[in-house]
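Here it is: the structure, laid out below.
Showing chain A:
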Amino acid sequence: MAENKVKKVTVNTTINGQEMDILIDPYVSLLETLREVVGITGTKEGCNDGNCGACTVNLDGRIVDSCLVLGVEAEGKNIETVEGMASPDGLHPLQQAFLEEAALQCGICTPGFLVSAKALLDNEPDPSEERIRHWLAGNLCRCTGYDKIVKAVTKASKESK
Partner candidate 1 sequence: MIKIFLPYKIRETLDVPTEIEAYGSNLRNLIDHIEDMYPGVKDYLVDEGKLRPGMSAVIDGKTTRLGLIHKLNNVSEIHFLPSIAGGKK
Partner candidate 2 sequence: MHPFNYYAPETVNEAIEILNKYGDKAKCLAGGTDVLVQARGEKFELDAIVDIKKIPQLTKLEWTDSHLIVGAATPCHVLYEDSKVCEVFPGIVDSAFLIGGIQIQSRASLGGNLCNASPSADAICSLIVHEVICEIAGPKGTREIPVEDMCTGPGKNALTNGEFLVSLKIPLKNSEFSASYERFIPRNEMDIAVAAVASSIELSNGKVSSCRVALAAVGPTPIFAKEASELLVGKEPTDENIRKVSEKAKDIASPIADMRGTIEHRKDLIEVLTRRTIEKALERAGG
């Protein structure tokens, strides 16, 4: 069989509210697309197989592990990353709560947790501790033992009411 010719693909997508055309290899992940092509590195790689959640982004309203999405699948979609959370007026209540509650230590899992937690609070303004823990189970943190993360999400949910 002849060598498989792989051509780059132009993808039209919206990232953090900004529509853009990007040129990517069809086999690269959305994670690699964001970090290497678009150049926003807030979304982190921890495992590249969907087991740590460090690369969590919001894809058309639902959280996904961006390492398990192809960049080409972003065509026509709306993607939100941690870089899109704060507004010019200031931090998102979750970001503020993470700071106030000391919900991060090394901070590498933090973007993933924030994007995940935001999707939860967007749909369920007052989740229980159990619900928060279940929702965040796809995001690993090795530093905090999750205690302060759960408290920060609870605090943000109370404050955004």
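Quick note on selection: all candidates are chains of the complex that A comes from, given by their letters.
FYI, contacts are C-beta pairs under 8 Å (C-beta built on N, C-alpha and C of every residue); 3 or more make two chains touch, one makes a residue touch a chain; residues count from 1.
Treat the numbers as computed from the prediction; the structure is a model and nothing was measured.
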*So which of these touches chain A in the complex, 1 or 2?*
2
*asked:* Help me check something: in the complex, which residues belonging to chain A touch candidate 2?
replied: 1, 4, 6-7, 9, 25-27, 29, 48-51, 53, 56, 59, 62-65, 67-70, 72-73, 116, 119, 134-135, 137-139
